[in-house]
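A single protein chain has been omitted from the complex, and every remaining protein chain is retained in its original position.
The chains carry the letters A and B, assigned in the order they are written, with residues numbered from 1 in each.
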Amino acid sequence: MDQPLVIVRDLRLQFRTYAGIVHALNGIDLEIYEQDMLGLVGETGCGKSMTGLSILGLVPRGGEIVSGSIRFRGEDLLTKPESYMQQVRGARIAMVFQDPATSLNPLFTVGQQLETVMQRHHPAAKNEMRDRALELLKVVELPDPARILDTYPHELSGGMKQRASIAIALSCGADLLIADEPTTDLDVTVQAQILDLLRRLRETQGIAILMITHDLSVVAETCQRVAVLYAGQVVESGPVDDVLFEAKHPYTRALLKASPKRSSRGQPLQAIPGTVPSGLQPLEGCSFAPRCPHAMEVCSQPPPRASVAPAHAVYCFLYTDAEGT
Amino acid sequence: MNEIAETDRTPEVQVQVKNLVKHFVQRSGFLERNPGIVRAVDGVSFEIQRKRTLGLVGESGCGKTTIGRCVLRLLEPTAGEVTFEGVDVLGLSGRRLRRIRRDMQMVFQNPYSSLDPRMTVLNIVGEPLQTHTSLNHGEIRERVVELLEHVGMSGDHIYRYPHEFSGGQLQRIAVARALALNPKFLVLDEPTAALDVSVQAQVIAQLMQLQRDLDLTYLFISHNLTLVHYISDTIAVTYLGKIIEYAEADEIFDNPIHPYTQALLSATPSLDREFRQQRVILGGRVPDPANPPPGCVFHPRCPGTTDQCSKVEPHLVDVGGNHLVSCHL
Partner (left out) sequence: MTMNHEETSRQAQSAWGARFLEYRLMWRALRRDRLAVISLAIILVFVLAAVFAPSLAPYPDQALGKANLSEKLDPPSATHLLGTDDLGRDVLSRILYGSRPSLSIGIFVVGLAMIIGTPLGAIAGYAGGWLDQAIMRITDIFLSFPALLLAIAISAALGASFFNAMLSITLTWWPWYTRLARAQAVSLKEQTFIEASRAIGVPGFTIIRRHIIPNVLTPALVQATMDIGSAVLMGSALSFVGLGVQLPRADWGNMLNVARLYFSDGPWFAIFPGLAILLIAMCFNLLGDGVRDVLDPQSRRTG
């Protein structure tokens, strides 16, 4: 396998709050390959959004990355100054957010916003940029792109705004697109359109996509690989079909049992007892152990990474005897 | 609008809605010239049988939330009939209306805003009891503790405030409140939309258990087709204020007839490998309810649209086995 585009190793992020220190990320390990579609999935508070923001150096105020590395094409982004990151954002790594209404500036037309971004990284003559903007709007399959260039965000529907956001993200030839819950606020039929678009863009534009979502079924249908997060740690990762249909980690399995599927009619949905840790206590050992039906004494140690299949990794003591990394 | 046929072998009908219409007047412009009419609900009819669950599913602008509120008369319908156990709900007023509210209650979508942040759990869950019964403080407190335990929460929480709880717990408190007066019918408006999957599982499991224990009838409103399929006995698919298909839950999934239902099914991502199908990507978006297309409201996006579809509005027709579709094809 070729070198990954992005390698995240042991990423740890903390927030200072009035209630104490919140350990948002507790050692994230990830790889994103070229033209990959990696799904980062987990419930509220697992750290998936923070992981995406950390890659771009956009961690909110009060947050501090205390250890770890984020290598993009070999360069550790965490050691770079802000000026370097400003070159990276947009031009090499771009992001699309959940609510397009707030990620697009209501005071400027779509065309103006596209030009602003392009101006920043690949300045060119006005008409050249306009042509490129038009091209981009066609790439994201917006109907009547010439008209859309001059419309304001509030005149567009949710799906169209999201397409515009994607166009802006692609405008400077980024290699990686981080999509943070891009379709959560959209209708199902529109979601299908956007996910389909993202899938195709991967091939036509040669970009990798990090799809951050809480929706397992979205991951099942669109992603190639998936990493499941719980309490700031990756608990399982690998190819989508492997992880979702041969799930190994108890949390992954519990999550799958709790998700309604067409085939679950008539069977009870299994809830997961207990609650997600608040992050105020530093992590000792496996984050899921308090709620895990298979918890053992050794689980008070941080679980090692075990490979249950090529490319399919689980962080759980249940599997270490089999492999033992 | 053809009525949904009543079958006499199944349990009796408890809730009946006929030709429900709700129009909102859009105040447009300074001088109120040509106020637009938003046809949120445009002639909807259905029935729910005792102890059963009807799932109302659709995307934004389909009117499902409005239907829920009209059935409970939280909104006054523009026209139509709502009958509960034979009583005309829309014709009631004053004391009789308040009395029937004991039997029909609602659980709202956002647990963070459906509970008064300045009231304790005791006061929130006890409010229905305060309004409708003459129980004293001690009796109300006992009943509230009982209700909380019924939804799987400890009675120790009665003196706490909403901001101390998680979404799932809040929703359970909301359910406890809805059950306070021993209702027979609950409208559940996207009760788990704001919750995580594992918490949703808890709440749904609780709701289904309660339905069995207390003989409740549910109207379950959601945009999540998979969830609706899981919990409902029958499903009604809405689009732009009309019901375009109605059938038993499995029937809708195995045999969707209306092109919109097919598109909706196809667009819904699924965790089941066996059920993944070839995508029917529906183009366009839901039209503005203030300006619905003529004829069949779906025809502009329909892959199989004909000339007739743009002129004549179709009606719900039984295509066999109490499966109703509103389509010319």
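Please note the rule applied: a contact is a pair of C-beta atoms (placed from the backbone, for glycine too) under 8 Å apart; a residue touches a chain by one contact, two chains touch by 3 or more.
Quick caveat, the model's predicted, so the values are computed rather than measured.
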item	value
Residue touching the undisplayed chain, where the options are B:Q14, B:S45 or B:Q105	B:Q105
Among B:E164, B:D215 or B:D307, the residue in touch with the chain that has been omitted	B:E164
Options B:T120, B:Q209 or B:N322, residue touching the unrepresented chain	B:T120
Hidden partner interface residues of subunit B, rising order	72, 74, 97-98, 101-102, 105-106, 108-110, 113-120, 122, 127-128, 131-132, 156, 159-161, 163-166, 174, 177
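Everything that follows uses one rule, which is that only the chains that are shown with their structure count from here on.
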item	value
Residue ranges of subunit A touching subunit B (in the complex, touch as defined)	43-44, 157, 159-160, 187-193, 195-196, 214-218, 220-222, 241, 244-245, 254-265, 268-272, 275
Partner subunit A, residues of subunit B touching it in the complex	59-60, 166, 196-202, 204-205, 208, 223-227, 229-230, 249-250, 253, 263-264, 266-276, 279, 281-283, 285-286
